[in-house]
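Note that one protein chain is taken out, while the other chains of the complex remain in position.
After this line comes chain A, so read on.
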Amino acid sequence: MARVLVGVKRVIDYAVKVRVKPDKTGVVTQGVKHSMNPFDEIAVEEAVKMKEKKLATEVIAVSVGPAQSAEVIRTAMAMGADRGVHVDVPQAEYELLQPIHISKILAKLALDEKADLVILGKQAIDDDANQTAQMTAAVLDWPQGTFCNKIEKTDAGLTITREIDGGLETIKTKIPAVLSADLRLNTPRYATLPNIMKAKKKPLKKVTAKDLGVDTTPRIEVISVEDPPVRQAGATVADVDALVAKLKEGGHI
């Protein structure tokens, strides 16, 4: 029986077109629809399933960010997490927050909450860093199982099937451990109406990074955020010979 800590990040919804701010300091977030990072939804689903199978006693959802981050914690609780911890970081500071900061916060919370498992999405779809789980494991000095495709409980710990280039890898690990969820681990459930209502009454604790003793001073400076280059329009050529000539001309063959 284990206590599971799940990280949930509030990101721009995946169906929304991301726009760069005119002053190139970042992307437009004002008035843009946000939701839970899809990989984190998978992490929550896995934790909730563990609880349903009585492999976990409690699921705690954690989000680091400004006030609105509490929304994704509510969503996680509507999906089945028991309680939430919101690590409040002001918007200005949050924009410069990196996986190194988040992993220290998560590690501290894992110890404070006496968690046996930390499950995170393999990456967030906004910065695509794919570092937080690995760094959290390092800070805690716990084993890590990344890109999980399947997680099975054994007497000794966990058997994990990982997604790797060109196939799957199976590893065994002891508990406590840090895991990161890949796309095919499960299909997250929808929060149903009765559970959305119930989630409103579940405890949500608010702390600051300072309370946890984690220094969140920015370590980077954003110089410029740019749109990816627009793909050039193609041209139609008359026949294969013309195509070959064009390719040669461009130095491609």
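The working rule: a contact is a pair of C-beta atoms (placed from the backbone, for glycine too) under 8 Å apart; a residue touches a chain by one contact, two chains touch by 3 or more; residues count from 1.
The rule is short, and it goes like this: contacts and distances are computed from a predicted model.
A.B. asks: Given that one chain of this complex has been left out, which of "D-2-hydroxyglutarate dehydrogenase, mitochondrial", "Signal peptidase complex catalytic subunit SEC11", "Serine/threonine-protein kinase SSN3" or "chlorophyll(ide) b reductase" is its protein name according to UniProt?
C.D. replies: "D-2-hydroxyglutarate dehydrogenase, mitochondrial"
A.B. asks: Which of these touches the unseen chain: A:Q30, A:T154 or A:T187?
C.D. replies: Selected residue, touching the omitted chain: A:T187.
A.B. asks: Return the single residue from A:D23, A:D128, A:D141 or A:E249 that touches the missing chain.
C.D. replies: In the full complex, the listed residue that touches the missing chain is A:D128.
A.B. asks: Need a quick check: the contact residues on chain A for the chain that isn't drawn.
C.D. replies: Counting only chain A, the missing chain is touched by 13-18, 31, 33, 35-36, 38, 125, 128, 183-184, 187, 189-194, 196-197.
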